[in-house]
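For this view, one protein chain was removed and the others were kept in their places.
The first chain written gets the first letter, and so on, giving A and B; residue counts start at 1 in each chain.
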Amino acid sequence: MSTSPDSAPLLEVRNLAVSFENSADPSSRVQAVAGVDLSVWPRQTLAVVGESGCGKSVTAMSTMQLLPRPPARYDCGEILLDGEDLLKRSERDMLAVRGSKIAMIFQEPMTSLNPVYTIGDQIIEAILLHQHVSHRQAVEIAIQAMNDVGIPKAEERIRAYPHQFSGGMRQRVMIAMALACRPRLLLADEPTTALDVTIQAQILELLRELQRTRQMGIMLITHNLGVVAENADVVCVMYAGRVVEYANVFDLFDRPLHPYTRGLLKSIPSLHDAKHRLTTVDEVVRDPNEFRKLAGFEKGVVPWWPETPAEARPLGVPGQPAYRLHEIEPGRWVGCWMSEHLEAHPSRKPNLEFRRNDLGVVSGAAAI
Amino acid sequence: MLAYVVRRLLLMIPTLLGITLLVFMLLALAPGGIGAGLTASSGQVDGSKLALQQAYLEDRYGLKDPVLVQYGRWLARIAPIKFGTPDQITLAGEHKSKPRAIDAPPLPEWFPLSDAAIAARDAATLKRGVVAAINETEREDAQRAYRRLETDYVSSRAAYRALTKKLGDELIEYAIAQQISGVRTSHGDCRFDVIATTPAKRDASNWAAIEALATQIDAAYIRALKSYQLIDVAFAAKPFREAGVAIVPGVISIGSPDLGVAFSKGRPSSVLIASALPVTILLNVIAFPIIYLIAVPSGVLAAARRGKWFDILSGGLFVALWSIPVVWSGVLAVGYLASNQYVGAFPVAGLHDSLADSWTFLPSFRDDGAFERGYLLDLFWHICLPVACLVYTGFAILAKQTRAAMLDNYSADYVRTARAKGVDRGTVAVHHVFRNSLLPVITVFVTVFPATLAGSIVIERIFSVPGMGSLLLEAITNRDRELVLANTFMVACVNLLALLLADILYAAADPRVSYE
Partner (left out) sequence: MTSKRPELRVISGIDAMRGVGATEPKGFWADAWSRVLGRTGAIIALGWIGVIAFLAIFAPLLASGHPLVLTDTATGTRSWPLFDNLSASDLLLVIGAVVGVPWVSFPLRIARSTRLAALLIAGLQAGLTVVASVGVAEWFGSPARDLALRQASREAWFAWAASGGVALLFALAAMFVSPFASRAARLVQVLIVAALCVVCLSQRWTPALVDVDRYSELEASGAATAIYTLVPWSPTQGRTSLNLVPPGTRLADKLPAFEGTVPGERRFVMGTDNVGRDALSQMLHACRLSISIGIVSTGLAVLIGVSVGALMGYFGGKVDLIFFRVVEIFMAIPVLFLLIVAAGVLPRNTYVMMAIIGCVTWTGAARFTRAEFLKLRSQDFVQSARAAGLPLRSILFRHMLPNGVTPVLVDSSFAVAAAITFEATLSFLGLGPEGQPSWGQLLASATGATGLFNWWLAIFPGLAIFLTVLSYNVLGEALRDAIDPKLRKAAQ
């Protein structure tokens, strides 16, 4: 157990693997998450980036055991919240965690609120589940929460129904609901993808503000690199259920080490270069030279990629899995193929206590 | 919300108009037209009396008029807002409308009115005497006097009509002989105006008959005219209670709908329906809670245990139940459970035992220790089988809809949010999923209610329960137009009101629905 709240990571995910039954082909299983390590520190925003199907939402939902079992199955791994493995908790015990220690907001504010109850009822439901207060006090707390997220005329609107709110307002309601019990960790699964760009900025700024005042950790799941650049402290890039790169945001954008990350960044059109064609991610990851650029390549440190041709892979180590997340430089992890070199040089699990504001850099001014 | 209800009630009016028009047109489509049933039900064997009866019915119901005119007339009787002199209602509930004047005899070009007839038509002195006579008597005597006058009026009018028809038939034969075309209408009546344009051929074979009939008509006209004048005055003296409330006296009044007289039974339709409607409503009102109490929980349970044995079993059972036609289950119930050949545990017919009226309301023991069922228990015992045969059809639709709605809502996003908040499974199921599933369940009422109402027709026939269904069947068999129309109208009203209720409940349950 930690002595001061700031001295240990809030959440540690160790070697998580989650698989699903495959409805399209019952003879196979879908391995959605295949060995993920990450950690979130208090007051830190960890951005989990990747394309659809890479396993980011599944990772987040696993922390709260929100996945229905079956068809999901936790194959192995631990999720430590303040040192305690959440995956070992029973369903009844998880009820005390959900909403009070960890909260989650989702992508679709339109359908994520129950249409037949007022938003006041729904926020108060969350409050009454985790706090021993009277109903009247819960109303007060709800109104305060709504004020905190910037909903005007909270006393009136607490009796309104979700369909009477706009998309941006509904997302604010979701945030109010999530934060009403002051959780330590907020999981935000693509919270702004369904919103307008201007509303997007407002919501993200709101989240940053709330993080500052409440000392909360945020796991921000997104596929939008612009959002990552503006809001993240640490970035975890995922592909096919594994982490391919893990670093703080400035290092990542400055000098991406994994070819996939490089491909993602290169494919963003830039205002400065005039090009006839945009670079695709595919071009980058199919180029064997990109893989050679990693320091230590000759020694057997090869970036992991599922489509790497067999001759380019290093000789694996029998009895060990084919993939390992390896700390190439201090504070920078890259997913690599297992080789004897890596076997001989084990590295620690990703753990990066980095917050952009600690550097004195004002968020919003891109130093990229 | 009130505005919404009022708007819906007002919208019911065109729908009711439409359905009554549809049924009226159907009845008009019948071979023989609307009048077919009327003549069939008269049951007279004697030829001349049959002619008389037919003439009376044709005259009273205006059966020779175009269908739309007849419909309009029926509508005017049904409508609560009435124009003209208001009807009067007898103690028995029968409506008496203002007596209609007697039309002049046909073909005045050939057979002008006699002097006596002209004198009768213009007689005004007669009226004063009658008024005086009627004002002096007690009210009950006035009613009896009215009835006597009415009988006289009806018979003399019918006789007059019958003679006119006979004249028409003779003239048709005359026209065929004289080769005058366009005299015969499709109904078989004579077009007097066409005849009037041709010169009278006194040497025709049936001229003697024609002339004799003309003289008789003249006499009958005088008689009818006199009785009309008497009854007209008698009516104006208001022997019976006036129907409705006068807004502008004598011009506009608001009153209850006049559903007509069911001539196959000789009683006002409203009386018959008043005794049949509560029975049907009782059957349905008892059936619905049972349907909901059994179907909704099994739908919820089946959704919660999807794929397990309860789900599969209940699904199969309900499909099988739904497929059993009500005619079969009713016959099996009567044959095996009710009749004495087999189990005989239930009564075979009716809603009450023949002695039920003499019993107490609640079960009791008689002096000699024997158990007496009591009125209430007897009613329930009789209603057991009919209700059982009525409810099982509704199970399937409702349970399936509940299950589908629950499954739909289980995978909804707000359920994920609720679980992320820390709500436990049970509360999620009841408070979130079920509450949202209520909406389709209420909507399904719109389908289940008419189906159950229709099922009760068959049930009433099989179990001889005197409800709206069996009333309709009798009316159809007897071709009793008034009763069919009245019955359809009431059933449509009940049905639409039930649907309105369902919509109001839905509006109360779903805040997204706005009624402003």
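Structure notes:
Assume a residue touches a chain if its C-beta (ideal position, glycine included) is under 8 Å from a C-beta of that chain, and two chains touch if they have at least 3 such contacts.
These numbers were taken from a predicted model, which means no experiment stands behind them.
Although it is not drawn, the missing chain touches A, B when the whole complex is taken into account.
Interface note: of B:Leu163, B:Val183 or B:Ile462, the residue touching the hidden chain in the full complex is B:Ile462. When you scan B:Val5, B:Ile19 or B:Ile180 for touch with the missing chain, the hit is B:Ile19. When the full complex is taken into account, the listed residue touching the unshown chain is A:Asn22, out of A:Asn22, A:Gln144 or A:Thr280. Of the options B:Val326, B:Ile383 or B:Val415, the residue whose C-beta touches the omitted chain is B:Val326.
Residues touching the missing chain, restricted to subunit A, are 15, 17, 19, 22-25, 27-35, 51-55, 58, 75-76, 239-241, 306, 321 (touch as defined at the top).
Across the interface with the omitted chain, subunit B contributes residues 14-16, 18-19, 22-23, 26-27, 29-31, 319-320, 322-328, 331-332, 334-336, 339, 341-342, 348, 404, 407-408, 410-411, 450-451, 453-455, 457-458, 461-462, 472-473, 476-477, 479, 484, 488, 491-492, 495-496, 499.
In this section, only the chains that are shown with their structure count from here on.
Listed in rising order, the residues of subunit B touching subunit A in the complex are 412-414, 416-425, 432, 435-436, 439, 509-512. Looking at the complex, you find that subunit A touches subunit B at residues 64, 66, 91-92, 94-100, 103-104, 106, 108, 111-118, 125-126, 129-130, 161, 163, 174, 177-178.
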